[in-house]
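Partial view: only certain chains, each at its native spot in the assembly.
All chains are identified by letter, namely A and B, in their written order; residue positions are counted from 1 within each chain.
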Amino acid sequence: MRIGIVGASGYTGVELLRLLHCHPHAQVTYITAHTYAGKPVGEVYPHLHPYANSVFRKFSVSEALEEADFFFIALPHGEAMVAVSSLLEGDCRVCDLSADYRFSDPKTYENWYQVEHSSPKLLQEAVYGLAEINRDAIRDTRLVAVPGCYPTASILALAPVMNQIPANGTSIIIDAKSGLSGAGRALSLPTHFAQADENMKPYNVGSHRHTPEIEEVLSSLRGEKASVVFTPHLIPMNRGILATCYAKLGEGISTDAIEPLYRSCYKGSEFIVIRGEGDFPETKAVSGTNYCHIGWHFDDDSRLLIVASAIDNLVKGASGQAIQCMNIMNDWDEATGLESLGIFP
Amino acid sequence: MRIGIVGASGYTGVELLRLLHCHPHAQVTYITAHTYAGKPVGEVYPHLHPYANSVFRKFSVSEALEEADFFFIALPHGEAMVAVSSLLEGDCRVCDLSADYRFSDPKTYENWYQVEHSSPKLLQEAVYGLAEINRDAIRDTRLVAVPGCYPTASILALAPVMNQIPANGTSIIIDAKSGLSGAGRALSLPTHFAQADENMKPYNVGSHRHTPEIEEVLSSLRGEKASVVFTPHLIPMNRGILATCYAKLGEGISTDAIEPLYRSCYKGSEFIVIRGEGDFPETKAVSGTNYCHIGWHFDDDSRLLIVASAIDNLVKGASGQAIQCMNIMNDWDEATGLESLGIFP
């Protein structure tokens, strides 16, 4: 299959190039990047030297549709929906890594992202690309909205127990920690090495744009509105998200009942590694991979569940998950091209 | 004043040596370290080269009492209480950095540390050395139990609002992150560079020994039992603790009422820097210093307070705080020898 990557010079774009390099059924035939248009990929990114003869191009809908059949959109939100809607006028399928098609209601999007949605009709078609909870819908769509990195980690940690969390109870608390590649390639003081190294801090507390995304999915899983408190932190490392989640479960559930909930929910989901009670995950074990490790502790007395998940924000949190969706959309084995293990140490 | 440091070769011990080097009223005259007995301090620790002619000695009570008047005990728990109780048979005062005298009830200590307490009577005398809430008692005692690093960060974040947290409400959640110097100098796989670098994970969830210490102090501040969920994490950096705390406040309190609670509680406490609503702290701003920075976000609707504090675990979380106590015990300015600012970047 001929693959196009639109906006390929950001970190999720180059991660797609890295991962697709070993994919047996996909060949990248069309690569765009506004800033680097005209430059060989391997010159801008030395680690992509096998792409030495591929050149970043300016995006053109007609050229794109001629040269590729399946597209990954790795553009900033707002720009992505323009590219997606024009591509989908042609004959192709799309995985969009931006936030543009993640919400069912354009109002939610517009409130949080401060951009008017230019193709609200496509929102109806778009499928939220979290394979572990949405596999069937992904198979049948031509537009997947790939989840954000924090929502991926948070939802995977909480999905199996959403039905055990009373709707009128206290908020679910998600204390999330991310390495700095999650902030992208754009320069800023908080991501300047000398400021970020040997430093940690919360940011966007109470206002991070991944909050409504997490709430929408968790609410839909429970069938009733879920209220989430989401606190992201910057951690001085490159890749990795750890989501430590706190939720009070309903009466009657015991410690022994937790593991079966996870096993049953993730049966057949080979990228989920369930570690179990008291066996918490570490981010390094999933570095460079599409895996999500999950472990928890449940206190019978207080009925508080502490569950933590670890992912690589650029793989399971973005480009790997996008490829997982592509595999499903093509009825290929879901793990095709994503089998490699974590880089450790 | 002549100072003795017992157990001076661990990280809190050498931090005492670093900080006391510039203290105008204190002179270190007695230094012990079992493992390095006989070796010059400056040879074991190149950064302490001005101590080139000081030699680590084996601990002897009689020599100690002859050569110093005031002692810092930086021994492991269990060993510390033996040294403290024998020193206090002589004429001296002591700041103990171990956990041995932090609990009012020896049972709590024995449950969590699995050691029988050999001097329970001294527990009655010992004062918990968190100056910001215990200044007067510290002034008048001869034995200070210097708080643990996590409890220091956690209690300072929560003390001003304890009266606003209903006693029958949900648990207080403390999601704490620590750099690796907090794990000390003892070798272990989790603190091996190749394992810890570019990695993060929760550890001792539901069973960390700082939990009962935090609960005892917060309960005493509120006058009623406080239930705390404490989740520590290892973060790939050297110094720094960030405690992100979640507590549901009672009805009637508004966003504007929070800052006055903090200002009033920490009036006269110059090491507390109150940053305010939406202005969260970062650990790097306190690196190498005795300061604690505090910021928060309060949501009027859910009444959930998210408050974060940042300290240097080896200074305000251990050796700096011990010196702060020594200053108070001697009626010196509380900040003597602790005025230096953070190393940034």
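Operating definition for what follows: a contact is a pair of C-beta atoms (placed from the backbone, for glycine too) under 8 Å apart; a residue touches a chain by one contact, two chains touch by 3 or more.
Since the structure is predicted, the reported quantities are computational estimates derived from the model, not experimental observations.
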Entire complex copy count, 2 subunits given: 4
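By our rule, only the chains that are shown with their structure count from here on.
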Separation of mean Cα positions, chain B and chain A [Å, integer]: 39
Contacting residues of chain A [partner chain B, same complex]: 170-171, 173, 175, 177, 179, 194-195, 197-203, 205-206, 227, 229, 231, 233, 235-240, 242, 244, 246, 248, 278, 280-284, 287, 297, 299, 302, 304, 306, 308, 310, 345
